[in-house]
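Apart from one protein chain that is not included, each protein chain of the complex appears where it belongs.
And then chain A:
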Amino acid sequence: MQFNTLFKKEMLENWRNKKWIWVPLVIIILSIMDPITSYYLPQIMESVGGMPEGTTFELPEFLPAEVVTMTLGQLSSLGVLIIVLMSMGTIAGERKSGVSELVLVKPVSYKNYILAKWSSLLVLVWFSLALGILVSWYYINLLFGELSIVALLQIIFFYGLWMTLVVSLTIFYNTVFRSSGLVAFLTILTIMTMSILTQIFGTYLAWSPNNLSSYIFEAVLTESIPSELIGTSIVTIILSVGLLIGSFYIFRTKELAN
């Protein structure tokens, strides 16, 4: 019941500060940017002056699965940045402004407080992601070739896990630090470090969450679910839940006022 109160408050807040409008919009734009620009590239080149005479330039034909990867690539860079920026102050900001003093001096369980933040962000992120990938799927079908509904659902589900990890990481740093800038910086830094480690020690880190996109590509291309995708998903879920539980413990040890 207390969780509901906190959760409803988060949802209302995100509605009043228009996150429910701009986050889905930005995610949709990011999702369809690559499919559309790749398809219309010849026309775009033409309109900006074309190629020098005599040049023959073969534009590659993209497979639907390749276009999916482009979309996920955009989401993994700019999309992640947007999500981190949107959630960097969710707890840190409340502690800085002091409003958390009024909330947490009520008999509020810290677990409920963090869980409400986490789940309300996930609802927003998953909703935006589903919408973005749905629109991207529509354009891929229209412009590049058929992609099944099963593939669409798979992409949303497995890529959603990656975004869940990003949100969990942000929540985790939110409980540690009071400065939202630092939260954003460390979240991005952690994701980058994970990506570099995955590239260097690729053979040992086959189930690194950073590989989700490439396994999704494989799944869409082969129309089957590779076992690595399952393993990576499990690792991603465990990491997210682990970060969440870690946040509970860290928050409990924190002093809630200066």
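One rule holds for everything that comes next: contacts are C-beta pairs under 8 Å (C-beta built on N, C-alpha and C of every residue); 3 or more make two chains touch, one makes a residue touch a chain; residues count from 1.
By definition in this document, contacts and distances are computed from a predicted model.
Missing chain, UniProt name from the options "ABC-2 type transport system ATP-binding protein", "YeeE/YedE family protein", "Cytochrome c oxidase subunit 1" or "Aspartyl/glutamyl-tRNA(Asn/Gln) amidotransferase subunit B": "ABC-2 type transport system ATP-binding protein". Checked against the hidden chain, the listed residues A:97, A:148 or A:222 yield one contact partner: A:97.
Only one of A:41, A:105 or A:234 touches the chain withheld from this view, namely A:105.
Taking the complete complex into account, residues 1-2, 5-6, 9, 13, 16-17, 97-99, 101-108, 255-257 of chain A touch the chain not shown.
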